[in-house]
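Missing here: one protein chain of the complex. Every other protein chain is in place.
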Amino acid sequence: MKTIYERPKALQDTFFKYCGGCGHGIINRIIGELIDEKKCLDDTVMVWPIGCSVYADQYFHADAICALHGRAPAVGTGLKRAEPDKLIIVYQGDGDMVSEGMAEIIHAAIRGEKFSVIFMNNAIYGMTGGQMAPTTLEGQRTTTSPFGRAIENSGYPVNMAEIMAKFPGCVYSERVAVNTPANVAAAKRAINKAFDLQLAGKGLSFVEVLSPCPTGWGLKPVMAQQWVAEKMMPIYPLGVFKNPEVAK
Amino acid sequence: MAKQFLQGNKALAETAIRSGCRIFFGYPITPSSEIPEYYAAQPKERKVTFIQAETEVSAFNMVAGAVAAGRRAMTATSGPGFSLGQEAMSYMTAAGLPAVIVDVMRPGPADGEILASQGDYFQVTKGGGHGDYNVIVLAPYSVQEACDLTRKAFELAEKHGNPVVVLSDSTIAKMCESVELPEEISYKVPTFSGALTGCKDKRHVITTCGDGAAQWEKFNLNLQERFAKIREEEQKWDAVQVEDADVVMVSFGSVARVALETVEIAREHGLKVGLLRPITLWPFPEKAFAGLDGKKFFVVELNAGQMVQDVKLSVKNKDDVSYYGRFGGFTPTPLELYEEICKRYGKGASK
Partner (left out) sequence: MNEVRIEFDRCKECLYCVTFCPKKVLVPGDKINKQGYYTPVPAHIENCIACATCARMCPDGAISVYKDVDKKEV
């Protein structure tokens, strides 16, 4: 028998604490695959956020640090400046990045910090029980927008991939999703590109992932993935917003 | 080694660089800005990494990242910036990161003023951030001591796996004094065994998120053990003419220089006054008060009465402790303090 696919070796045996169908699980697994393929486990340091992925240090064999809420890009900056040869993966959700840590991610892009950022956008605060996020859609019901997000009170959802693309220091910005096999494959290609750019010493690489939150949205996983396509993609279109110029 | 006439901030920054601390992240704030400026101005050959961070929140967390990687790194700020960094102080202590933070005090609260103050005593010694934790606090009173204690700060941080604050103030920061700078050294990388150097031989994880009450209580008990050890081993103070004194002044930092002169004036007038000068504010030098029962303690600080509380806790009879302070940026004169001593302790004012 030829092995077509096996659980990545970079992952520990630990069961993921994520809910069934969560986008974190798919992307965590993809990162594991890429670390295996690039054989870079020894030199990878992962910076985890506060959010549903706060325990993800338990899921990988790599060195890891869990930063305080929003601070992952700052901690990543300290790490990458101290150890430029390490592959630093900065992983954040929408509360962590777009709310608490907005200053940190913007200034990391301004400075062009040479690490890879993976932004998990599920339009809600998952870990704390489903509150509104800056990325929550207009009219979307959450525990802090029980009548639906009102633009008048809370403003418009935030498009991070487009914003990051504006900064010269951000060399690559793409938005992907994990709602279909084709999109999962594209997401892996994007994250692979981000890691390659870092290994080539380029500036900040940014991949935004539209991620289903079945529990937060009150939808079964397959329905949640449909919601990503029907509701999120019109507001958060997939695509490349900053093309890297990779010198081969 | 030859002495140089140097400004406090610059001498401190130079000492940090000579101690191998080539990584600095900071946000400009009066009266500490000469420190980031000094780092920024270093020639390429000195291989300094300098980032002017967007906020102190970021700067402190960048320090956390670089220290987590096993390198010496530092930030410098003043009271308002230190307040922003409190979350990171809690974090770095829990994570066991040997970071060095310089706080150059200015008067608060809020935006306040920019001359000398000691109003950060509470916020650096009583935690100030979330949860049960302590950081080592070193309080120099001269430019020379600021250098000596900066060198020591890195050693202490790494010895105990705990952040250390070097607590300066506007006066020490801006004045120029004759200094003998320490020699240039290198240090062993990584600075601690849990540093994130990659998982080739062993995996390293730094996390401060609890995993249930039982695990988290155990985590905290380990922290408390660390603090108990520091309390036992690192209390430091200076005592000047204390043994036969009737009135012991208690002061730290720049105002201790004024207190020293006050001691001389008092002695000239036949009053037995001495000075107890805490050098570590945390751990507070309780041991210094042993055997001083029966004396009067005259606490002088540039705030509304912060260290005085720890003095009261350290002596047998707290009614023997009285406080005098100036705030807003004023530093009392030696004569002012001498007259205060005369007023309080019933001696007639002598000529």
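Think of it as A and B in the order they're written, each chain with its own count starting at 1.
Just so we're on the same page, a contact is a pair of C-beta atoms (placed from the backbone, for glycine too) under 8 Å apart; a residue touches a chain by one contact, two chains touch by 3 or more.
Computed from a predicted structure; not experimentally measured.
In the whole complex the chain that is left out makes contact with A.
Considering the complete assembly, subunit A touches the hidden chain via residues 1-8, 11, 15-16, 18-26, 29, 32, 180-181, 184-185, 214, 220-222, 225.
In this section, only the chains that are shown with their structure count from here on.
Distance from the subunit A centre to the subunit B centre is 39 Å, each centre being the mean of its Cα atoms.
Residues 41-45, 47-48, 50, 54-55, 57, 61-68, 71, 74-83, 86, 103-104, 106-107, 110-111 of subunit A touch subunit B in their complex.
Listing the residues of subunit B that touch subunit A in their complex gives 23, 25, 49, 51, 53-55, 57-59, 61-71, 73, 87-88, 91, 95, 196-200, 203-209, 211.
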